[in-house]
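Removed: one protein chain of the complex. Kept in place: all other protein chains.
Order as written gives the chain letters A, B and C; numbering starts at 1 within each chain.
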Amino acid sequence: MEELLKKLKERKIDFEIKEKEEGVKRKIARKTILIKIPRERLRETVKLLIDSSEDFPHFSVCSFTDYGKHVELNYHFTIDYGKPMEEENVVLRVTLKKDDLKVPTLTDLIPGTIISEREIKEMTGIEIENIPDGRHMFLTKDFPDGVYPWRRDETSPKETRKLYEVWK
Amino acid sequence: MRYEIPIGPIHPALKEPILLQLSVEGEEIKEVDVIASQNHRGIEWIGMNRNNPIQSLYIAERVCGICNISHPSALVLAVEEAMDLEVPERAQYIRVIQCELERIHSHLLWAGVAAHEIGFDSLLHYTWKVREKVMDILELVNGNRVTKAIMMYGGVRRDIKKEHIPKIRKMLQYYKEGFDKLAKFFLEDKTIEMRTRNVGILTKEDALKLAAVGPTTRASGVKKDVRQDQAYFAYPDFDVKAITPDMLTGKVVGDTYDRIVVRLLEVKQSVEIIERALDEMPGGEITSQPKIAKLLVDLKRADGEGIGRHEAPRGEVIHYVNLKSGFEPFYSWKIRAPTYNNIMSWIPMLKGCQIADVPIVAASIDPCISCTNRAIRIANGRKEMLSKEDLHRLSVEKTKKLMRGG
Amino acid sequence: MELGMKCFKRALWIYHMNTGSCNGCDIEIIAALTPRYDVERFGIRLVGTPRHADVIALTGPVTSDMVDKVKRVYEQTPDPKVVLVVGSCGISGGVFHESYHLEGPIDKIIPDGTFVYVPGCPPRPEAIIQGVIKAWEILEEVRGNGRTTQKTEGEKD
Partner (left out) sequence: MRYTFIPELFRQLFSKPFTNLFPLKYAPASIKDTLDKIKKGEIEINPPVEIPDKEIFRGKIQYDREKCIGCGLCIKVCPAKAIELKKEEKKIRIYVGRCIFCGQCVDACPKGALSQGEEFLLADADKLNKEWVIE
């Protein structure tokens, strides 16, 4: 972790560290490093993450929050696993404006991100630049275009089927 | 000459829908594509729009019916972080016991399915018979054989009664005595070794790059286990060690056989953890907020975000939750199930395998398609298509052929 | 021929289909086949294709992707047939009662089918066995009026 924080400071990337206590008899601190970066520096930071960790950083998932005017993408990573109680969560937070929804792909750096990127693409309508495979992952092929289930605006699904009403 | 063979979507290896598109030359698989859109129920949408957080706990439980405590565990961890909720000590121990009971049942279930995939049905029946013991205990402490409905924000819903403890200990004793026998059937039997050794290899490098989790990655030699790396609940007290196959066999190959080794050793580890947890369990309350109405109000007022990580039998589960005060459902919610990451590791595993190996290799990551929270489809009947039955038949034939020494 | 029909009357073959369920019911269906409950002693077994089946055991709330597959499987199953809906989500949606990717419940997709419902989330294996027996009873009633009537008259026992 120290190496990563040092490198982040060198590159002038801001971060915060959150801690949460876990455990009953033996207390340990669970650390989360939150890094807020603009879209342009996403790939740079991921490369930094790969360089500064002993093993490969583990990419967990990409989550999405819609705040109305802007949206937030959180790339969840974990680093330093394999050693008891030393693992940390790393969250890369990218904020995007609603009228400019684009992020670069990470698939060439970490191949395991492909499923997450395909999911983000179909669920939120964010365009992933240079994605090698842009098909639907979890929605049916004929799911209507322009409907994005995770969004909280006019593009969220309007007509949902209420099974408890039709069951009789 | 290349042929395209779709396998699935109604049961390729498990009883779940997913479509594997294989390109084969002769018997050898050259390319693999996975299409997983058949089990999608829109669970995140449900939690973000329709449900209050307490209802979402039960939706989380039904993300996957087999590992139905993993998702609620991760969710309560995330929500407790977001709203700074205290959890009593006894509740943390009960959670650990429940999680480990589930690991025993899930790994035994998998072992049975794996035996079935290579045509060893008598071992399937034997394993499932052994598994019934833990199912009885689950029913005893939870009131239902499968869904546990025990997690609640700030604690658990049910205590483990005093009169249940001797029964649980009896079950643990049964598994301790039966473990060597089970290990002998799975690890020393010629049939299983022939079909699983050097089949479906996932190298350490691939496992890291494809972000594989759980027994799949541990079998490739990556010591990654949330219970060890970033312990939660009462796990710091138990000092859990990640299990890799070299602990038993002395080497790491990363094949299907190694995945069997890891899972069997984990059953043994779980038995030990439960035993210690029962010995050391403190007394006291089981929840910090017993009034549901009050809890609902608190949840509505809460503001913040949290990440919950839990080691499910199949690997790591992550829930990300964002709560906004005055807004009842989760403001955002993301579920990451273990199979979600492990699916991609099918591609390097299956390349170079024979078609007859597809069932056992596909089953070896313990796929849980409904966990992945998405959906299925029926294979196109006009193309050349292998049904589950044909595939199973091929697999059984290969076992027979190998046994004849051919 | 007569002998053949007598034999076929007794064994009940089941085709299991998952339409987006959580797996809970599916593992209980398999649990019903394994030693503790052992329904194979009645000649009940899971088959790999709907063309051999008498009963379709269906779990899950039917996702959008599965609608046409459910219809096709139903059409491929020979008459008389019964759909055994296992679990609450197949009956009324259960926990998944409202979503953008669901088309169920199952009886809206196959309006003219014969159904036996097993509530529970998931039901105990015994409840599933009871559901199968209900389905069996229905099949016997239908077949009793149909092609097997002449054969039953010839039966002594």
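The rule is short, and it goes like this: a residue touches a chain if its C-beta (ideal position, glycine included) is under 8 Å from a C-beta of that chain, and two chains touch if they have at least 3 such contacts.
Not measured: the values here are computed from a predicted model.
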| item | value |
| --- | --- |
| Sole residue of C:14, C:53, C:102 or C:121 that reaches the chain not shown, by the stated touch rule | C:121 |
| Chain not shown, touching residues in chain B | 51-52, 54-59, 61-62, 120, 122-123, 126, 129, 132, 136, 139-144, 147, 149, 157-158, 161, 164, 181, 184-185, 188-191, 292-293, 296 |
| On chain C, residues whose C-beta touches the chain left out of the figure | 10-11, 35-38, 41-43, 88, 91-95, 97, 107, 114-121, 123-124, 126-131, 133-134, 136-138, 140-141, 144, 157 |
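To be clear about the criterion, only the chains that are shown with their structure count from here on.
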| item | value |
| --- | --- |
| Distance between chain centroids, defined by C-alpha means - chain B, chain C (Å) | 27 |
| Whole-Å gap between the CA centroids of chain A and chain B | 23 |
| Residues of chain B touching at least two other chains | 37, 40, 42, 45, 375 |
| Residue list for chain A, restricted to those that touch at least two other chains | 139-140, 149, 157 |
| Chain C - residues contacting chain B, complex | 16-31, 34-36, 47-49, 61, 63-66, 68-69, 72-73, 89, 94-96, 98-102, 121-122, 124-125 |
| List of chain B residues in touch with chain A within their complex | 36-37, 40, 42, 44-45, 48-49, 81, 89, 92-93, 208-213, 222-224, 226, 228-237, 239, 241-242, 280, 282, 307, 309, 316, 318, 320, 322, 331-332, 334, 336, 340-341, 343-344, 373-375 |
| Residues of chain A defined as touching chain C within the complex | 139-140, 143, 147, 149, 157, 159-164, 166-167 |
